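Apart from one protein chain that is not included, each protein chain of the complex appears where it belongs.
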Amino acid sequence: MTLAGRGASVALNSLEKRYEGFGAVRGVSIDIRSGEFLTLLGPSGSGKTTTLMMIAGFETPSAGDIAIDGRSVVALPAHRRNIGMVFQNYALFPHLTVAENIGFPLKQRGVAKAERARLVEEALELVRLPGYGTRQPRQLSGGQQQRVALARAIVFKPRLLLMDEPLGALDKQLRESLQLEMRRLHADLGITFIYVTHDQEEALTMSDRIAVMHEGRVAQIGPPEELYDRPENRFVAAFIGESNFLPATVRGREEGHVVAECAGSLVRATCTTNPAPGESVTLAARPERLRFVDGGWPAPPPANRLAVTVTEAVFVGERCRYVLRTGDGTSLVLKEPSSAATRRRVAGETAEVAWSVADTILV
Amino acid sequence: MSEAIAPALLAPGRTAGMNWRRLVPLLLVAPLVLFMLALYALPVLAMLSRSLLEPAPTLAHYAELAGDEVFHRIFTNTLWTTLVVTAGTLVLGYPVAMGLARARTLLPLLLIIVLLPFWTSVLVRSYAWMVLLGRHGLVNEALLAMGMLDRPLRILNTPLAVHIAMVHILLPYMILPIANALRQIDPSLARAAAGLGAGPWAVFRQVTLPLSMPGVMAGILLVFVLSLGFYITPALVGGPRDMTLSMLIAQRVEQLDWAYAATLSAVLLATALVIIAIFQRAFGVGTAFRMSAR
Partner (left out) sequence: MKGLRILGGGVLTLLLIFLAAPILLVGIVSFSSATYLTFPPPEFGLRWYRAYLGSRDWLDATWLSIAVAAAVVVVSTVLGTLAALGLARLPRGLRVAATGLILSPLIVPGIVVAIGVYYAYSRYGLVGSPLGLVLAHSCLAVPFVVTSVSASLAGLDPRLEQAALSLGATPLGTFRQVTLPLIRPGVLVGALFAFITSFDELIVSLFISGSGAVTLPRRMWDDLRYAIDPTIAAVSTLTVVLTAALMGAAHWLKRRGERQGLHSP
């Protein structure tokens, strides 16, 4: 199956879905490129699944438009959209065998029996389950059922594949191996994937781009690194990874950075907006990017520094986790890779932490 | 992507699709609703309307009923029978339900024994009691043979026969909801209570019984309402003095006294509905009838 470059482009334009006054999706606009792996990431109730259901055709938008390859599909019923979909809990037909499940979409399209058998076997090989055709779905493990669901969703060569938390029911190890497999499949097939999950790690591992959803809107959209390194708002900073939030007051600008006063010290932050001096702002910094100044890693300049007191120290194995308190009482978390060579700090001792200006984000 | 894909342009197709989709469930339900309206609901309502329209719009038939001694006696008798039967099924059904809820290896056997009468028609079960309680029935023969009687007792065609047969017939309706409720009680609760020093009786009184109340209430409601309308059993095993409301209605229809029969039917139906409404309000068990599906 060489279908590289055969993915559909999808344009969501001011998409809205209201249920009796409650807005589940409130103006979502995303352009998804042909062959892209886009993840809709958000907590439950953020509108990600509703958005996916509208693309699939199971929900009708209250307003806005969905275009696939430039053509609006809003008026098209689900069964004529030709979109592959993998469901939460797989939704394999319990009364059909594995082969009948995978052959189902081909049968609907009038594919002859012999050809159907050939394509089914090909799809089973693609998901690494050759020879499983005669089994009943309930005889398979969760991971195997997941692969069958995947095979069923791609056997008819759709140009767009939707996935609704497909790995949610599996254990961590299986989830990780299937994540890699999905990436491989995405690369092999070259079709567009839209993936819904609430698991940020999953989203970071697999996606070309992630749209973080919050209360029916897109909070930020971009490649994983961008979302992690430069969150545009507090929600994204907190939802993806862990973040420290420091209250600060803007004092001025300097070489493209904002200078702000925080717990008695002046710190610099990268910033896309232009806050006025005197304005109260919040700065975000990732715990693993904070360092003790007297530790093994002297912070590369330009660096921000703060005096802190250690209030809690936890050894987690691969790393140490410290809870610190600044002079104005704000709590900070610092994560340090553990090493027998570094001195472990104890609660009550004072220290100085530093981190790079590039890792300081005004949110 | 242009901003201006006007949602309004898409609206006609969209709403048409939605209207059509909304219509499908209606079209699916309509045949049955029309069928039942034409062949059951409207016939019953037409018959009931005779109580208000004979000969002209009037409430006279209901007023007449209020002063009718025969009606009073039979209505009281029907309610009394219903109460006795409900109490009887509760007292006899609760232990069986407990057995059913606790059984493990014997469960299939217990289930068959409880369900067998459930699966047998009321007519056949009433007949069984005619055989058992008759002058030369098994009960009399056995008591005579054991020398406990000199001559056969008259049981058939007495209120006692009606009560015994109705309790037997309605027992499964009491047993099944209670067993259902008992099965849902976490067994560790009783163990915990026992661990806290409660004796078997205290555990039953303070844990098992209160937690099984929803099932008990559902059972009481089912048995009460079903026995209120009993006709076949009292007609077969009861005596002439054991007339129930249903039998009186049938008798008046045979005499073609439609106005009177309709008035009685309205009273019977209203009594049942009032009881259901009270139970639904007080205990929220109105859905019991869904599971009365044998």
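Each chain gets a letter, A and B, in the order it is written, and its residues are counted from 1.
Methods note: contacts are C-beta pairs under 8 Å (C-beta built on N, C-alpha and C of every residue); 3 or more make two chains touch, one makes a residue touch a chain.
Everything numeric in this text was worked out from a predicted model, so none of it was measured.
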| item | value |
| --- | --- |
| Residue among A:Q88, A:T205, A:N233 or A:T270 that touches the chain left out of view | A:Q88 |
| Residue in contact with the excluded chain [from B:L59, B:I113 or B:A202] | B:I113 |
| Per the touch definition above, residue among A:F104, A:Y132, A:F193 or A:F239 touching the missing chain | A:F104 |
| From B:A193, B:V207 or B:V225, residue that would touch the chain that is not displayed | B:V225 |
| Hidden-chain contact residue, picked from the options B:L83, B:V131, B:M213 or B:I278 | B:V131 |
| Residues from chain A at the interface with the omitted partner, ascending | 56-58, 77-85, 87-95, 104-105, 108-109, 138, 142, 152-153, 156, 162, 169 |
| Residue numbers in chain B that touch the chain omitted from display | 24-33, 35-37, 39-48, 50, 92, 95-96, 98-99, 110, 113-125, 127-132, 134, 136-138, 141, 168, 171-172, 200, 225, 228-229, 231-232, 236, 246, 249-250, 253, 258, 261, 265, 268-269, 272-273, 276, 289-294 |
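Following the convention adopted for this analysis, only the chains that are shown with their structure count from here on.
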| item | value |
| --- | --- |
| Centre distance in Å when chain A and chain B are each reduced to the mean of their C-alpha atoms | 56 |
